[in-house]
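A single protein chain has been omitted from the complex, and every remaining protein chain is retained in its original position.
To keep things simple, chains are lettered A, B and C as they appear, and every chain counts its residues starting from 1.
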Amino acid sequence: MAVKNIVESVRDTLGEEMARDERVIVIGEDVGVKGGVFKATAGLVERFGEERVIDAPLAESSIIGVAIGAALNGLRPVAEIQFADFIYPAMDQIVSEAARLRYRSNGAFGCPIVIRVPFGGGVHGALYHSQCVEALFFHVPGLKIAVPSTPADTKGLLATAIRDEDPVLFFEHKKLYRRVRGEVPDGEHTLPFGQAEVRRPGDDLTIITYGAMVHVALEAAEQLARESVAAEVIDLRTLVPLDKQTVADSVMRTSRAIVLYEDNRTGGVGAEIAAILAEEFFEHLDAPIVRVAAPDVPAIPYSTPLEEAFLPNVAGVVAAARRLVAY
Amino acid sequence: MAVKNIVESVRDTLGEEMARDERVIVIGEDVGVKGGVFKATAGLVERFGEERVIDAPLAESSIIGVAIGAALNGLRPVAEIQFADFIYPAMDQIVSEAARLRYRSNGAFGCPIVIRVPFGGGVHGALYHSQCVEALFFHVPGLKIAVPSTPADTKGLLATAIRDEDPVLFFEHKKLYRRVRGEVPDGEHTLPFGQAEVRRPGDDLTIITYGAMVHVALEAAEQLARESVAAEVIDLRTLVPLDKQTVADSVMRTSRAIVLYEDNRTGGVGAEIAAILAEEFFEHLDAPIVRVAAPDVPAIPYSTPLEEAFLPNVAGVVAAARRLVAY
Amino acid sequence: MGSMTEPAAVKTRRTPRPLDVDLGGAELRAICETMVLSRALDERMWLLNRQGRAHFTISCQGHEAAQVGTAAALRRGEDITLPYYRDLGVVLWMGMTPREVMLSFFARADDPNSGGRQMPNHWGHAGLRIISGSSPVGTQIPHAAGVALAAKIRHEPTVTAVYFGEGTTSEGDFHEGLNFAAIHRLPVIFVCENNGYAISVPRHKQMATATVAERAAAYGMPGIAVDGTDVLAVYRVMRRAVDRARSGQGPTLIDTRVHRFTPHSSDDDDRVYRPPEEVESARQQDPVEKFRRTLVQHDLLTTAQDHELRERVAAIVEDAVVFAEQSPLPAAADLTRHVFAESGRR
Partner (left out) sequence: MGSMTEPAAVKTRRTPRPLDVDLGGAELRAICETMVLSRALDERMWLLNRQGRAHFTISCQGHEAAQVGTAAALRRGEDITLPYYRDLGVVLWMGMTPREVMLSFFARADDPNSGGRQMPNHWGHAGLRIISGSSPVGTQIPHAAGVALAAKIRHEPTVTAVYFGEGTTSEGDFHEGLNFAAIHRLPVIFVCENNGYAISVPRHKQMATATVAERAAAYGMPGIAVDGTDVLAVYRVMRRAVDRARSGQGPTLIDTRVHRFTPHSSDDDDRVYRPPEEVESARQQDPVEKFRRTLVQHDLLTTAQDHELRERVAAIVEDAVVFAEQSPLPAAADLTRHVFAESGRR
């Protein structure tokens, strides 16, 4: 096992999957000789050539549209949207086409593409280089969604995504890219979709989260432990399919839940998780389901005081947890 | 007061607002001599001329983009997206531009546009002429959302939308267009945003809904009344701003809530409403918050048995209500 | 005879003589039969809709020469098509049976296009390499580039043909798809069925150019305008474009001028936006009749053959309707199937 950061894990996994299956191609803006603006595709064009590592024109709808077409004709495209914030021009191709191809053809056609989407804030990226966009796709049946939070999961989930028969949105948190390092299994390593991971066990309350917020939750749990509050931290890892079982098992034990997400609060993925708990596990709850999320402002501002005020943080989670155990 | 259906109410209100304020223009596909595919703009080009009623090229991104530009230069455009299902090509303009213009300019610019969006199923429109898309915009701060369910509300909310300083998505349910008739006030009639309406009072449980499902809820309530269950039906009317107060007042009284929506269940607007109740009104709840919604399949199929199986219906609401009062 | 408009930026061709094509009598008659069949099926669908036996129909009427003329230059079983909702003539030529068409029309379980999930005329047939299409116009154009890209990467001789109306050329996806295909010199033909209307919106409100062919200049791609009521003129232009594509010379945009004989769809009433005379005069150039006459004139279709053809078509249509209408509807329980692969390998 080698120690890698997340961006290295993405890069190496892409390389391994391309070596393993010649149907895998990479397409996106600057993915070729530049190796992507985050270097997640560095070295691939040198290794696999310009036919399989395609510097696309600056046009997201066609990046996804071409990937869909290539998938329909037997390839396994991994498309990159340079920043999540620039996924909207491709919305029609993703929602109307990728997500609905199988359903609309009654199973006759499939759309095995992966859309890699660097996302998230805290990187001084301002309104248009910081967004969380997963909620929009979470609501669209027909799309799978993975959001790794560690280098090992990045490999396991990305390999699974590339081998999946259906479209997968693969969200890579930009702030974690180089900040989180960890051991990554060598060779074959896939992780099944729909299996959340308990990152830290605890009996007093459950924090359900994903992406960069996993690390915020872990820090909060650490702090809470010093106050003798045992918080369990669940990393969902994939949003679709959603591992309700792991969440339920935990909440039935703790009876208290915090749903933590970096995205705007209203209508975020956390709303669904809260709604599921309130509907299916109501009798196990001893306290309100608390959501800790970003405020409903259009996006993260650039100026540091505003950026910091936007992001959910450890203090916010700890405060919510204290209120919850005191309820 | 004249009795009108909803499409007539839209048309007359557009005419009144255009007569009242010469900055109001209408732009969209086929809105001119055809009068729109639903006839919601019939007669406008004859009355106000081709400069103010613009048959746009078949290109949704530019319909919204041009409307935004016109708004930035002093007009009050009312854009039509022919079917909600075709809004995705305009996603970038709506989310990145209309929703963020005011915020990103620190209040220096505004974007007073209305986007009229015929939506919803039950009209044999199949996968691409039936969709509910409101959840995607509900999650995006900076957009207001109105969803009238009666001809009078259609007038009041559309007039308010057109006079608003911010972008408003105005969802008109296609199935209601000609099926719901009612009195519409003559002359000046605006309805403030953010005020839900109790369509039917009741003390046993609260059904929170909007759009065509209001009528399903009312039918269900009627049926439940015969079983001596008094269901209160709340029509949200606007989703942003959301009238939490009216919902809270009701649920604090009934202690039981059904959230009913036509859209796909996961991540729908109803998830947020359930999450709010579970967080802010937990202590008032005597039972799980039940959601009645469409299944998570990509869209409504054409074939009648499938279309019928997709849509939430009266029987489903009644069954949920029975379970809830028995809880 | 094919008359071709030649806009400034567009390749120049000499006007070819009638029947100056590499097709024998049997092939010409097959083309004719497919055109007649398209028309007959379409008329029947319209009738069935008016009788209340189906919710919706949308026509190929007036477009048959553009459709069958282009499809006839493709290789069945090898080349890939991405038709749009008017392309009954294309899918019939590529091998879809009238029964299959009618299964789609009546939204039956066995419809190979979508199992009754999509509206009629939303084509897709994996076995025939007809890629599933949707309603949002233009999305298939980048798909076609991607399909062709895959063929190119695998060094397969497949040619891809994608179809759309002139209104659709206003969408961003048209631009992005053609741009991508041109940059990579992909083996794909962009076929525009230019009927002068997008529902009610006339061409001059859709573009500031006289032709769609001129749009090709933006991509450094040949753009050819052709009389889309003349099936052989269309065939010749397509033939050359296919040869170009197959030999690695890249994409072509073909602008076929056609007439829409019907309202936009069964939900439309075109009398509010165009004078009936316009359609009347267009019918003077009925592509189906014109081609039948040409074949008769050149002794390629005898009276007996003509008669036989019509009888056969009538019987086929009748059979298809009866077969499909009696065929089972999808089961409600199937609603939740095929959201994801049911036995996808991991």
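Everything below uses one rule, namely that a residue touches a chain if its C-beta (ideal position, glycine included) is under 8 Å from a C-beta of that chain, and two chains touch if they have at least 3 such contacts.
Everything quoted here is computed from the prediction, not taken from an experiment.
Participant: Indicate each shown chain that the hidden chain touches within the full complex.
Facilitator: Touch partners of the hidden chain, whole complex considered, are A, B, C.
Participant: Consider the whole complex, including the chain that is not shown, and state which of A:48, A:88, A:193 or A:210 touches that chain.
Facilitator: For the chain that is not drawn, the touching residue is A:88.
Participant: One chain is left out of this view; which of C:174, C:235 or C:323 touches it in the full complex?
Facilitator: C:174
Participant: Considering the whole complex, which of C:218, C:314 or C:332 touches the chain not shown?
Facilitator: Checking each option in C:218, C:314 or C:332, the one touching the absent chain turns out to be C:218.
Participant: Which residue from A:20, A:47, A:124 or A:322 sits in contact with the chain not drawn here?
Facilitator: Considering all chains, including the one not shown, the answer is A:124.
Participant: From the listed residues B:35, B:120 or B:141, report the one that touches the chain absent from this view.
Facilitator: Hidden-chain contact among the options goes to B:141.
Participant: Tell me which stretches of chain A touch the chain missing from the display.
Facilitator: Spelled out for chain A, the touching residues are 29-30, 32-35, 37, 55-62, 85-86, 88-89, 124-129, 295-298, 301-306, 308-310.
Participant: Please give every residue of chain C in contact with the chain that is not shown.
Facilitator: Where chain C meets the chain not shown: residues 8-9, 170-176, 179, 182-183, 185, 204-210, 214-221.
Participant: List the residues of chain B that touch the chain left out of this view.
Facilitator: Interface with the chain not displayed, on the chain B side: 25, 51-52, 56-57, 59, 61-62, 64-75, 77, 89, 92-93, 96-97, 100-110, 141-142, 144, 160, 163-166, 190, 192.
Here is the rule we use: only the chains that are shown with their structure count from here on.
Participant: Farthest from chain B by Cα centre, which chain is it? Let me know.
Facilitator: Computed centres place C farthest from chain B.
Participant: Count the touching C-beta pairs: is A-C or B-C ahead?
Facilitator: Comparing A-C with B-C, the pair joined by more C-beta contacts is A-C.
Participant: Between chain A and chain B, what distance separates the C-alpha centroids? Give it in angstrom.
Facilitator: 30
Participant: As a quick test, compute the distance in whole Å between the mean CA positions of chain A and chain C.
Facilitator: Each chain's C-alpha centroid was found; their separation is 41 Å.
Participant: Can you tell me which residues of chain A touch two or more of the remaining chains?
Facilitator: Answer for chain A, listing residues that touch two or more other chains: 61, 89, 92, 96, 100, 103-104, 141-142.
Participant: By the touch rule stated above, which residues of chain C touch at least two different other chains?
Facilitator: Within chain C, residues 114-118, 122, 134, 136, 172-173, 339 contact more than one other chain.
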